[in-house]
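Below: one structure in structure tokens.
A protein chain is absent from this complex, but the other protein chains hold their places.
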Amino acid sequence: MSEPLLVVKGLTKRFMTGGGWFARPRSMTAVRSVNLTVGRGEVVGVVGESGCGKSTLARLILRLIEPTEGDITLGGTRLSGIGQAELRRERRRMAMVFQDPYSSLDPRYTIAETLAEPFRVHGLPVTQQAISGMLEAVSLPASAALRYPHQMSGGQRQRIGIARALALRPEFVVLDEPTASLDVSIQAQIIELLAALREGFGLTYLFISHDLGLVRYFCDRIVVMYLGAVVEVLPDARAVPRHPYTRALMDSSFAPDPKARREIAPLSGEIPSPFNLPPGCAFAGRCSRAVEACRSASPPLTEEGGHAVACFNPL
Amino acid sequence: MSPLLSIERLSVAIGGVTLLDDISLSLDRGQILGLVGESGSGKSLTALTVTGLLPLIGGRIASGRILFDGTDLASLGPAGLRKLRGGRIGFVMQNPMTALDPVQRIGEQIDVVSRLHLGLSGEAARARTLDLMGQLRIPEAAAVAEAYPHQLSGGMKQRIVIAMALAGEPDLIVADEPTTALDVTVQAQIIQILTGLVRERGLALLLITHDMGVVAQACDRVAVLYAGRVAEERAVDPLFERPAHPYAAALIGCIPREGMAEGSLKGIAGSVPPATQFPPGCRFHPRCPHAVDICRTERPLLRETPDGGLVACHLAERIAG
């Protein structure tokens, strides 16, 4: 790995929900003791199923929400220790592309206004040429500047979201399922674009997705999450998974190749409620390799040659 | 013997705009036909037409016909269609969240289908409901039957909707993107359940999806729709091996898979135009890397391929060969 750009230590977020006249608030841990390092220029993927805490992790890292515990350091600055004013200045160095291209653009802003916003926020001048240049970088015509979001397709809007994120030339970009709501044909366009921009601007990505196939295609290293915790870190896209959950994820994604058809051994059992996690490994109830220890103690994440896994009985 | 479902040169219009143009498909018992295409290509519209729900959204059949087990659906009338739908034709709608009544218990919603279509008594219907839920591997079926929809996960709700579609002992199931909103592990479960039903009971399944991976895993044949027309219709293996239509090839190329070199993922430039702006000639020509002059003016007709498929491309032979 190259020099680390982002270092996350022991990051935890507990949400309190409910609570009112008669109900006591319930606490749920959306992200639990996550350690993560992203090297400069790297693309690190985060995969996991809906509700496992991917977006929460993204928001925590960019300090859009405050962590319950843990430390975040970006390029030497301890983000988790600074005040709001300084944080707002630091935001120039990081950016986020959001999952939903429909609600991530203000419907009252023209595209030009949306793209000018990052500059305005930091009191920087912005010119017509700059806007055209930003549009060009994401392969949109300069004429798009005067349109409104509702006049554009999902894929075009997501390009705008990417252009806005890159406006101030950040070093670090979090991509939160940037293609999840798009057709596969459009997804492929966006992925191509992201790869080109990474090359062009020397960006570092944290790429969040629920699609293991996509992450294995696009990312250098892969972090697998299950119910708020990291269960495995694959050192490269070709690494053979050792955690039974990663294996199950891989077996569940279908290759577009009828020759690769296989009997699926689907996971049995339900995902436990995040409000009421069983003791031990959170995956034990669905795992075919579970042993005695899995149901009583939670397996620690142990690393070996860059490949980390949290399992008592790994593959 | 004639196929169970046969769609013949079907065109469908809503408000004067032709949205499905000359679609022909057929499906036999024990077979799974995949229907793929990008958003807006007309997949759901085909499903609504087959299940007789077209009038509900203000559409009408402009030409062509749909034969179900030899009967023309148009000859049935609203009452006959209602009897067929939920009975011999089960429909799994695109959005499981809206298919369930939020204020009725799950069990009652499934019961009512077999009471209505099979004439079962309350007790027999509940027994059948629990049996179906068991077949769909719903744990603690009796408890789930007493729950309300909002208490269930998305994957569980989708299984309930499938149970409802099965309750009337259908011969044909039309499933419109039954797994799009679900996680991959749950998607794998649902697809396995559906293919199992087809193999074991000889059901016919029209499986609508935009995921070529799901098609490759589950289907026997596949029809690729583009802008309201059939681009290619073939058995799954040859389609993936030697796609004859450039659009089918491009769709397959869009899915990242194991061992793919970086930079080899190719999107399809542009997007499906809205129905009022379909171009003349081949509707795919503005996005097609092979397009030549004739593609811009002449509509390519569906032609037979040597392996018994259909393809609508002027250059099909050249591209496949």
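As written, the chains take the letters A and B, and residue 1 is the first residue of each chain.
We take it that contacts are C-beta pairs under 8 Å (C-beta built on N, C-alpha and C of every residue); 3 or more make two chains touch, one makes a residue touch a chain.
Just so we're on the same page, contacts and distances are computed from a predicted model.
Per its UniProt entry, the chain excluded from the display bears the name "Peptide/nickel transport system permease protein", taken from "Dihydroorotase", "Peptide/nickel transport system permease protein", "Electron transfer flavoprotein alpha subunit apoprotein" or "Succinate dehydrogenase / fumarate reductase iron-sulfur subunit".
From the options A:E49, A:D183 or A:E232, the residue with contact to the unseen chain in the full assembly is A:D183. Residues 59, 62, 64, 88-89, 91-92, 94-96, 98-100, 102-108, 117-118, 120-122, 147-148, 150-154, 161, 164, 167-168, 181, 183 are the ones on chain A that touch the missing chain.
What we mean here is this: only the chains that are shown with their structure count from here on.
Between chain A and chain B, the centres computed from C-alpha atoms are 32 Å apart. Contact residues of chain B toward chain A in the complex are 38-39, 137, 139, 153-154, 156, 183-185, 187-189, 191-192, 210-217, 236-237, 240, 250-260, 262-263, 265-269, 271.
Listed in rising order, the residues of chain A touching chain B in the complex are 49-50, 153, 155, 183-192, 195, 210-214, 216-218, 238, 248-249, 251-261, 264, 266-271.
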